[in-house]
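Left out: one protein chain. Kept in place: all the others.
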Amino acid sequence: MKTFVGVDLGSTTTKAVLLDENCEVIGRGITNSRSNYATAVRVASQEARVDGQFTLFRRAFNDASRSVDLEGFLGDLERAFRLEQFLEQLDDLERTCLGLVKGERFVGVESGIKEALREVFRRLRDDAVDLYAPGAKRKSDFFRDIAGSRYHIHAEAVARDAKVPYDLLINVYDKSIIEVENRPPAGELSEKFRRALGRIPISESSVESRADLQKLIENALGVELEETYLVGTGYGRVTLPFSKEHIRSEILCHGLGAHMMYPKTRTVLDIGGQDTKGIQVDPNGIVENFQMNDRCAAGCGRYLGYIADEMNMGLHELGPLAMKSDRPARINSTCTVFAGAELRDRLSLGEKREDILAGLHRAIILRAISIISRSGGVTNEFTFTGGVAKNEAAVRELKKLIKENYGEVTININPESIYTGALGAAEFARRAHSGQGDGSEA
Amino acid sequence: MTIITTPKTAPPKEVEKDASMVKQKEMMAAHYDRLTSAPLTGEKVASTFVPGNLNELIMCFGLVNNLPEVNAIQNGLRRQSGAYVLEAEKIGHSEDVCTYVKSDIGMMAKGNIAPNGRQFPNPDVLLLSYTGCFTFMKWFELLREQYKCETIMLHTPYMGDGKVTRNMIEYMVKQLKEEVIPKLERISGVKFDIDRLREYLKKSAAAENDLVRVLQSAKNKPSPIDAYFGGIYYIGPIFGAFRGTDDAIEYYNFLRAEVEERLAAGKGPVTPDGDMGKERYRLVVEGPPNYTHFRQFWKMFYDEGAVIVASSYTKVGGVYDFGFRHDPDKPLETLAEYCLGVYTNRSLPMRIDMLANYVQDYDADGLLINSIKSCNSFSAGQLLIMREVEKRTGKPAAFVESDLVDPRYFSAANIKNRLESYFQMIEQKRAGARAAA
Partner (left out) sequence: MATSLNGHGCADTVARAQALFEDLTFAAAREWKAKASERKVVGYMPIYVPREIIHAAGFLPLGILGGGDQLEVIHGDAYYQSYICRIPRSTIELGVSGRLDFVDGMLFPSICDVIRNLSGMWKTMFPNVYVRYFDVPQNYRDDIGGNYYINELAELRHDLEGLRGKPITDDELRHSITVYNENRRLVRELYALRARSPWQVSAPEAYLVLRAGLVLPVEEHSQMIREYLAAATKEERPRRDNCRIVLTGVFCEQPPLNLIRSLELAGCYVVDDDLLLITRWLTADVPTEGDPLQNLALAFLHQSESTAAKYEPNLKEKGQHLVRAVHRSGAEGVIFACPSFCDPALLERPMLQHVLKDAEIPYIAFKYAENSGQMQPIREQAGTFSDSIKLWSGR
């Protein structure tokens, strides 16, 4: 089937969205951004395709109206698939590490290090199954994060037992991980799914036989997710890895993405990690006006990052603590550089942490409202996207400020808003292909 | 699978220089030579400002006209201004103030070297043409403190009500008659000859006629000129030390002929990379350009087929495209009118009118504002200007931010991002209009 791919190269993460011809989202993928942009794009696209594959599976099952524990089964399949992916990359990492054990540094210890490496990876492979067991909690879904933390733990133990230099093991890892990460994903998706399927035990309560399940999966796998057209977007990249006709500005993608999620939206506020955008869109999702704060950390997610550091808290803990306040402190300096000083000042004066935090949340929202004001104000409906949109204290302040200054306005917040840009890009891809013409000439 | 490509960089092209470009280069070089030779030749030097530049009057006294703004621009284009600004800030000047001033002061602190590598002379007089910008007053007070030279205040009242009044003209003429001219006489040792002034004014008017033809050629499609980046070169002689000279007349003669030739051939504007390709976007621009990254900034436009058809900055040293010409029949009044009419001396409603009319008259796709951090005269109110022009023309506007000559405030990625979004916005509007049709 035809799919239209939108890729959004952000500074921290790269997102991809797959749309079908009916404007429905088939799949979403996300990965950490990395130095090789082309690889980041491929990985994100593939993740989206994997997600898309599951959508197809779901559709196949629903069509066939089987009375099987669908979600349970698909959950098993996904975990097994992820495990396959992880093991594949582990193999790659192991090969790469082993290959780097040469040269002056390793004179005399070559075989010892290689032996230790093999042991570390054996332990990692053993771990892996548990990592992807049902209910297992992972801090992150990105290979670099998972492999990294586990590698360090095992390497330390193995180095101690085998009496080999620990730092050499780390050295080899550090060099390899970048290489591995920047290699484009290999292997056929369908094959991976089949192997994954093989891992799933058939429960006794299942009515269907393995063969039938296999058939359904095979049929779904048989539907090729054709990448009919791709549009990329992203900010701050002097050169995106696409030819010109496949690029759209991230402001337009963001506006259109918000429109796709909420067709009645007219004003969009995006508070990202490093910039804030105020966008006005018309009824067709076309951007009419925009303003950006792309130079100053105040009013961006980074502001909260500084606060979290100052208060020695996790970023996700800020919101809940701020929510406890009903008397936000009036913070006058919105400059991030002084946020810490202001914080310390007030703490020393005996003000409560939650009040100060609530005030700081208000400060960041005030800055964002400035950008919105400059872009044309707030028109119903209002969509709020970006990481900060997940912060309840920030959302509370936003709602208050909008109500006070613009009256009753519907405020839309989508937990998947991180995909807004990629969604818009995918829609641009679909429009470009169908000749709807978004006006961009080749 | 969609092809993922890495864009190639094009090899630099060999660009032929037009006669007007050659002439301008010669004029500038000769002028800097004359300036830096003044201590040897005994010529006296007057410093003044571009808005309210009474070049014809200055020439009547045989004075050499030094324009610190132009020097700051030269420093910016040659990427020296960054160091000068830092130097001025080290000495104690605030980060918030005009970077032309800081570039000038920093340059002075670092040897006061002109673009030709020789030292600038100390001015014999500062003609403080207080026109269109508050900072000018402080700039020359600072220079006066440094050079301890005579300073002449010429106050150009602001057109707050959108018009010139008799009171304003009388005030200015009186200042010219009883302060400016007598003082210049004394300092230069040359007696004022009003007929000499008339001669210069006649020549100014001639050059102005050709300049306006050139500016208005942008009404054509495709426009044969870029009225902003290209425009910086076109306004050089008329705004600088050459208005009223035969050189300027010749320059504008050449320029007009070249432009008419391009027009006849259906060519677009000349750019540092040669002729621009297909004209895809026509823009009106408000605000000064950035000078430290001038080429890079320009390239973001012509690479996309975007040409600027009209700009407000090319009127900062005088507005000629609404009919005003220097008039030899009323020499002092005409100097006053000239000063009163410069762009930055016009009220905000007048500026909105001008820009909205440009968008309509030059059939532009919209208004782009380049907001300069350190210039309050231009920047304060631009957001309102933007919205008013959008309202009046129904066409989209966009806003980018940079600075005159402080390179720290030019972020290519930011600006490119906003520009590209703007171009795509225009495309979308066109597509929408096509679909509706």
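So that you can tell them apart, the chains are marked A and B in the order they are listed, and the count of residues begins at 1 in each.
In the analysis below, contacts are C-beta pairs under 8 Å (C-beta built on N, C-alpha and C of every residue); 3 or more make two chains touch, one makes a residue touch a chain.
Quick caveat, the model's predicted, so the values are computed rather than measured.
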From B:Ser37, B:Asn112, B:Thr135 or B:Asn253, residue that would touch the chain that is not displayed: B:Thr135
Selected residue (touches chain absent from view) among B:Leu384, B:Ala413 or B:Ala435: B:Leu384
Which of B:Gly42, B:Gly92 or B:Gly111 contacts the chain that the document leaves out: B:Gly92
Subunit B residues touching the omitted chain (full complex): 91-94, 96-98, 101, 128, 130, 133-135, 137-139, 141-142, 144-145, 148, 151, 153, 155, 157-158, 160-161, 167-168, 170-171, 174-175, 178-179, 347-352, 371, 373-374, 376-377, 379-384, 388, 401
Where the missing chain touches subunit A, by residue: 296, 330-333, 338, 341-342, 345, 366, 369-370, 373-374, 377, 401, 404-405
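Simple rule for what comes next: only the chains that are shown with their structure count from here on.
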Touch list for subunit B against partner subunit A, complex: 1-7, 280, 383, 387, 390, 396-399, 401, 411-414, 416-418, 420-421, 424-432, 434-435
In the complex, subunit A residues that touch subunit B: 5, 38, 41-42, 227, 229-230, 235-239, 241-244, 246, 248-252, 284, 286-292, 294-295, 374, 376, 436-441
